[in-house]
Each structure stands twice: as structure tokens, then as C-alpha cells.
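Removed: one protein chain of the complex. Kept in place: all other protein chains.
== chain A ==
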Amino acid sequence: MKRNSLLFIIISMGIVLIFLLDLRLGSVAIPMDAIVDLLQGEPIKQSWEYILINFRLPKAITACIVGAGVSITGLQMQTLFRNPLADTSILGVGHGASLGVATFVLAPNILPGLLSTSISNNYWGLIIASIMGAFVVLAIVSSIATWMRDIVSLLIIGVMLGFITGSLVSILQFFSDPETVQSFLIWTFGSLSGTTWTQLQFLIPIVSIGLFASLLLPKSMNAILLGENYAKSVGVSVKTIRITLVVLTGLITGTLTAFVGPIAFLGIAVPHVARLLFKTANHRTLIPATMLLGVLLMLCCDIISQLPGSNTTIPINSVTSILGAPIVIFVIMQNRRKKSIF
């Protein structure tokens, strides 16, 4: 118990440190003193203040929210499907959300009767479309999972659903005009730096509700970890917790995808890192640990994506994939050896 408390303290301090570092690094170097001054409300050089307030701060806050959100949905999917490799990106939930966004952005092009909207001025529409898309895929995957328990088969189905939604998006693009397609394509690259304070006004409250609700679930999630029958035998309603997890995952993934685009592999990797570090599968520890580690890792990914010292930014999705995929391979190999999940 002591060891884990210490880990929590170290990770929290790490987050503060990396958060400040994330504000500091970029094409324009801003000294740490200035950042600390700004955060304390003291005046600093105007150009620095502009960069920090309008670009770096929203980006770093987005990274925190995305990190916590993506990681917790990964944990929720893994526990829900009792599958160590489940995650919103692998199961196609993120793709579903993309399809929702694509339909919302591109559909008016194809069906002229619909009111034309653009990503930049109808956030509610965008969020709702994205969440709906996520729910559709989650509903399909969950209903298949009830009669197919095999770990790998479920993942293959998720990947197939990803292909289907991907193709549907391509078809939508094919029939759309180049300008809308371009704005959609930029969106699909996934970027933390695109978020503005206006978008954060949507992102922060919605995802926070999801994160807060997730913190209330350790009991039920521990119970379903022992299997459906044992969960029922201690009076935990398996149906209720399943629906709750699906709703929370859909809400968080949908909202995040709407603003940041798909983020791959972080959702699988972070819960496993949390289990390895904290040496427990007990959700009482695992849920907060996963959130904090997610924040920390996402901030690191953000720093890496800016290639410190250069002016270019590589897509965040590529960074999370490069970091996350090896962890997934490691988990598969360990799984083969130990024949147990988590």
C-alpha cells in the first residue's frame, strides 16, 4: 500500500513537471520563470503570453484530458470484454466516431437537402454525431461479445468493423467536394494543437463528467473481473455495469474523437503500464492510476510530437502508435506464456 501511495505521488509530480516542460518547449523557447510567472497571474512579455495562452496552454490541457480519457476507456473496454487487448481504437469505436463525424461533415455535400454545416461552428452537432458513431460500433461489438468469448476473435471483429467504417468514410469522401474533404482529412490526422478555448469549453466538462463517473465504478468493475456469475452472486447487476461502461466509453471516445481525432494504442498500453507498475488489477487503485499515467504519457507524446528544437510537428497519432504498439506486442507475448489475462 505504501509503495503505491509513493508511486501516485511520483506520477503526480511527474505530471506537473512534464506539463511545465510541455509549455516551455516549442518553436519559440520560453524560459521557465516566465511560465511560472504567468501561471501565478503576473505580467510577462506580450508575445510569450499570447503564445502560451492561445496555443500552448490549450494544447497541454487537451493533452491531459485526452490522456486521461483515452486511457480510462481502454481500461473500461478491457474489463468489460475481459480482454487484455481491447481498446477503443482496436475495437473500431474510434473509427465509428470518425464515421459519425464524416457523416456530419460530408453528408450535406451528397444530400443537398440537408443543412450544410462546418466543423468550426456547430460543435454540438459534431460531438453528437461523433458520440452516435461510437455508440453504434460499441453496440455491435458488445452484442457480438455476448455470444463470442474468444479474445482474438473479438479483436478481429473490431478490426473488421474498423475497415467497414473506414470504407464508408472513403465513399463519403469520394462524393464530396475537395474543400470539405480537405478539412475532414486534416481532422483525421488527429492533433492536440488544433483545440481552441471555445472547443475546450465543450471538451473539458463532457469528458470530466465521464472521468468522474468512471471513478465511481471500482466495485462493479472488480466484481465483473471475477466473471459474470461471481458478479451476479455478490449482487452486482452485470447488465447495469455493462451499459454504464458502454455509455461512458461512448461519451468519452465520441467527444475526444470529435475534437482531437482518433488516438491509437494509448488506450491499450496505459492500463497495462498501470498494472505492471502498481502490481494490481484492483480497480480501486487501477482507475486513478490509469488516468494519471494516461495524462503523463500523453504529455510526453505531445512533447515528442513537436520534435523539440524544430519547427515541425508530427501527427500525435503516429507518436502514440510508435510508443503503444510495442507494449501491445509485449502483452500478447506475456499472455501466451502465463495464460492469464491482466
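Simple rule for what comes next: a contact is a pair of C-beta atoms (placed from the backbone, for glycine too) under 8 Å apart; a residue touches a chain by one contact, two chains touch by 3 or more; residues count from 1.
By our rule, contacts and distances are computed from a predicted model.
Asks: Which one, "Na+/H+ antiporter subunit C", "Abc transporter atpase", "Cytochrome c oxidase subunit 1" or "Iron complex transport system ATP-binding protein", is the UniProt name for the chain you do not see?
Replies: The missing chain's protein name, per its UniProt entry, is "Iron complex transport system ATP-binding protein".
Asks: Which of A:10, A:32, A:226 or A:307 sits in contact with the chain that's absent?
Replies: From the options A:10, A:32, A:226 or A:307, the contact with the absent chain belongs to A:226.
Asks: Which listed residue (A:281, A:304 or A:323) would be found touching the missing chain in the intact complex?
Replies: Selected residue, touching the omitted chain: A:281.
Asks: Have a look at A:5, A:143 or A:237 and name the one touching the chain we're not showing.
Replies: A:237
Asks: Residues on chain A that touch the omitted chain in the whole complex?
Replies: 82, 216, 218-219, 222-223, 225-227, 229-230, 232-237, 275, 279-282, 284, 338-342
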